[in-house]
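Note that this complex is displayed minus one protein chain, with the remaining chains in position.
This part shows chain A:
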Amino acid sequence: MKSSVSRLSLWLLLTPFLLWIVLLVLLPHLQMLRVSFQVRESWDTIAWGIEQYQNFFTESYYWRTFVRTGVMSLFTTFLTLIIAFPIAWYIARLARGRSKGILFLACLIPFWASELVRTYGWMILLRESGLFSSWLQALGWVDGPVEMLYNDVAVIIGLVYNGLLFMVVPLVTTLDGMDENLVEAGYDLGGGHGTVLREIVVPWAMPGIVSGCIVVFMLTLGSYLTPVLMGGKDSAWFTEQIFTQFITRFNWEQGAALGVLLLVLSSLIVWLGLKISGQSLRKVMG
């Protein structure tokens, strides 16, 4: 009797999780996969085929945007790592007591506002009539207003900013657990700064680096607001095309195919990243 009770409670505990996974993740994706292979022949007849996928490869605008999104996401992830590492190092190793908590909070505070508000914040700073532009003019460094928005740099700034916290947190966690003596031993046995970083700190922080990179990469690849708002009409982000297919063109079949491709791309790159860094998903996320 006892085991059936505990089994029941296990199922009850699992129910919300299973509902979440099945209803919100599994079913929509399966449905999308199905739709992506449907070919609309006329308004009421549907056939099966791979026409949408063919479209993707024949229409250069699609796959160029696809590659561009992938490459820019990778670059953003890398940049986020480079910026987050010193921050995480400072928080985890150098800051003590109160200042540690305050610094951590400072990283967190921007996330109390929504992505939309944060993005508009950047737009206020970067636009032609924005803060930076007027400062530059006031200092006399430029003659007229400068437009810093609506280019790739602006998009990357916004994306890095959005990803920073998700990189800092896992890095701080892993670096926090590192024995100070390991670094000292690294120097003591003849290593310089570069060697200690490369041979001791980075290998130790690898699980944190990889988990941060995965999260930031996924967030970046799937982000929509930042590239659209900060990149303007030329931003050409892949999620934007999916949006266009679903909403503007009302071409759900094409949109679904693009969505599936994006999922495949992100899974592939994450898998590759894990392989190259020699980490396992369990180690990184555990």
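Keep this in mind: a residue touches a chain if its C-beta (ideal position, glycine included) is under 8 Å from a C-beta of that chain, and two chains touch if they have at least 3 such contacts; residues count from 1.
Here, contacts and distances are computed from a predicted model.
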| item | value |
| --- | --- |
| Name under which UniProt lists the unshown chain, selected from "ABC transporter ATP-binding protein", "Exodeoxyribonuclease 7 small subunit", "SpoVR family protein" or "Thiol-disulfide isomerase or thioredoxin" | "ABC transporter ATP-binding protein" |
| Residue, one of A:I109, A:L182, A:I247 or A:L268, that touches the chain absent here | A:L182 |
| Contact set of chain A toward the excluded chain (per top definition) | 179, 181-182, 184-192, 195, 199-200, 203-204, 206 |
